[in-house]
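Then we have subunit A:
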Amino acid sequence: MGARENILARIRKAQGRAGAAPTEAEMAAVREAIARHEVGPQPPFAHAPDRLAQFAKECDRTGTTLATVASERDVPAEVARYLAANGLERSLAGWGAFAGLDWAGAGIAFHNRPAAADDRTGLTGCFCAIAETGTVLLLSSPAAPKVTALLPETHVCVVRKERLLDTMEDSFALLRREVGDPPRAVFYVSGPSRTADIEQTIVIGAHGPYRVHVILI
Partner candidate 1 sequence: MKVGLFVTCLVDLSRPGIGFAALKLLEGAGCEVVVPEAQTCCGQPGYNSGGREIAKALARKVLAEFRDCDYVVAPSGSCSGQMKVATVHDLFQGEPDLPEFEKLAAKWYELSQFLVEVLKVERVPGKFAGTVTYHDSCSGLRELGVKMQPRYLLQMAGASIAEMDGAERCCGFGGTFSIKLGEISTRMCENKCESIRATRAGAIVGGDLGCLLNIEGRLRRTGDKDTKVLHFAQVIAGEE
Partner candidate 2 sequence: MQIQSMFFKKRASEKLDDAILQGNMKRAKGKFVDGRAKAVAEFGVWEEVRTHAAKVRDRALANLDAYLVEFERNAVRRGAVVHWAEDAEEACAIIAGIAAKNGVRKVTKSKSMVSEEVNLNERLEAAGVQVVETDLGEYILQLAHEPPSHIVAPAVHKSKEQVAELFVRAHGKPRLTEIPAMTREAREALRDHFLTADMGISGSNFVIAETGTTLTVTNEGNADMVTTLPRIHVVITGIEKVIGTLEDFATLIRLLPRSAIGQSITNYLTLTTGVKMPGDTDGPEQMHIVLVDAGRTKLVGSDLQEMLRCIRCGACMNHCPVYQNVGGHAYGWVYPGPMGSILTPVYVGLENAGDLPNAATFCGECAVACPVKIPLPDLMRKLREQQFDRKLRPWSERMVIAAWGFTATRPALYALLSRIGARVARWMGGSEGLIHWLPGIDGWTKGRDMPAPSGRTFREMYRQKRSGASHGR
């Protein structure tokens, strides 16, 4: 017998179930329990009356900066402003969804490709954002390379206000509804990379970005 069979058999014996593997009825019961997708208790602030204010508060806490623009057309100007304000070079690698915007007009070199290790800024969209924790959620896909949010020192993320949800559970419900199975990477980003491994002193910028800037449309 292999390890799998031995382990399953040991578990069953220890818990007083006969046989070497779960029965069809047991599997059905487990699937049924799973299919209920029972939601546990959530903290009161997860359903804040002002969802945007809750999101802003949590972004502030995690170190994500926030700007609001009226429409997608205004994104390049906001990016230009942000890059200038932080003394960053006016060049970025971005998701294809944003390639059609007027980047040249904002004085920015836009590279429509996944970020490489030496790109300074990556521009992404997101699947949704979560107010409870000040989080943006990225789903990997051919059009949404994860590395663009990970390798550059600055990550700019465009969020549409109507995609701002209360909780992580809401994001799972939306995922099931719009996508089905989770893709390879479901990536929750809440502020810039950090570490406290030396003397429990918080340092921003461990391996991922030093800066996360969210542009709300």
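Keep in mind how these were chosen: all candidates are chains of the complex that A comes from, given by their letters.
Remarks
Simple rule for what comes next: a contact is a pair of C-beta atoms (placed from the backbone, for glycine too) under 8 Å apart; a residue touches a chain by one contact, two chains touch by 3 or more; residues count from 1.
Not measured: the values here are computed from a predicted model.
Among the candidates 1 or 2, the one in contact with subunit A in this complex is 2. Those residues of subunit A lying in contact with candidate 2 across their complex are 2-4, 6-8, 10-17, 21-22, 26-27, 29-31, 33-34, 37-45, 58, 61-62, 114, 117, 133-135, 140-142, 145-147, 150, 167-169, 172, 175, 181-201, 203, 205-209.
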